[in-house]
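Just one protein chain is left out here, and the rest sit where they should.
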């Protein structure tokens, strides 16, 4: 029977998202079934920078949507961000090594059939609508995450 | 045989504690056995805000006890805390959605029979006494955590 990995992506930072997506891409290349459950800040990664709905949003939800990163390239580093300078430096170092960027790993994961789950409770609280996030996203509850996780060989909270 | 989940709660932040306790409550509703091992900053969540012992504490331990969050409602956010403003905004957004607060999830976990372990070494270093923390807490070593973890279907470090 096939192997499974389930990641719980809680953090909303460039470097942690890199780690998650590198694992997801590598796992798919090894034919491991991969599900990522995005909750809280993790949802920032999946935002489409070109779609921002204000319909059915409270004032707080609109403010929150405007103040927070929109999609992979806007995520800050978890350390040494220095208002973006540290991140710029890391990006230059990645370019020198011809390493793919976060957006490339995200595209890779989508093409390779990683399953994308969004936490319903987090989306309700933050006011994110399904159409503001990547189209593959399925909106599920924590229970669904736990069911998948129970059957997985690898589970990580990132 | 029953399924088990063991969480290692290392972080002392409102949003990460929410994530841990939502998982714990959901898992109990699915009849999954749940243990949370609280170490380092994670212990802040279990402090009783009305009990602060100074007996048998060094000066550093007393200072540390005063400077750090006392119980669930005092925990900061891991991101966007903005000296409490960001947290206030999140709390308002949760209220708009009638989402329970952290304290409710903690009460729920206690009522639903989640097992609470406190890391002995962390408690010794930080100077926290058993009577300053929730009464259900059992003080155990890292070895006890590992024994439980080995038998678990889900393990996460939060």
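In this document, chain identifiers A and B correspond to the written order of the chains, with residue numbering beginning at 1 in each.
Simple rule for what comes next: a contact is a pair of C-beta atoms (placed from the backbone, for glycine too) under 8 Å apart; a residue touches a chain by one contact, two chains touch by 3 or more.
Just so you know, these numbers come straight off a predicted model, no measurement behind them.
Only one of the listed residues, B:12, B:72 or B:118, touches the absent chain: B:12. Although one chain is hidden here, its contacts on chain A can still be listed: residues 3, 5, 15-16, 18-19, 22-23, 26-27, 29-30, 32, 78-80, 89-90, 92-94, 96-97, 99, 153-158.
Residues 8, 10, 12, 39-41, 58, 60-61, 63-64, 67-68, 121, 124-127, 141-143, 145-147, 149-150, 155-157 are the ones on chain B that touch the missing chain.
The rule we apply is simple: only the chains that are shown with their structure count from here on.
In this assembly, the C-alpha centroid of chain A lies 25 Å from the C-alpha centroid of chain B.
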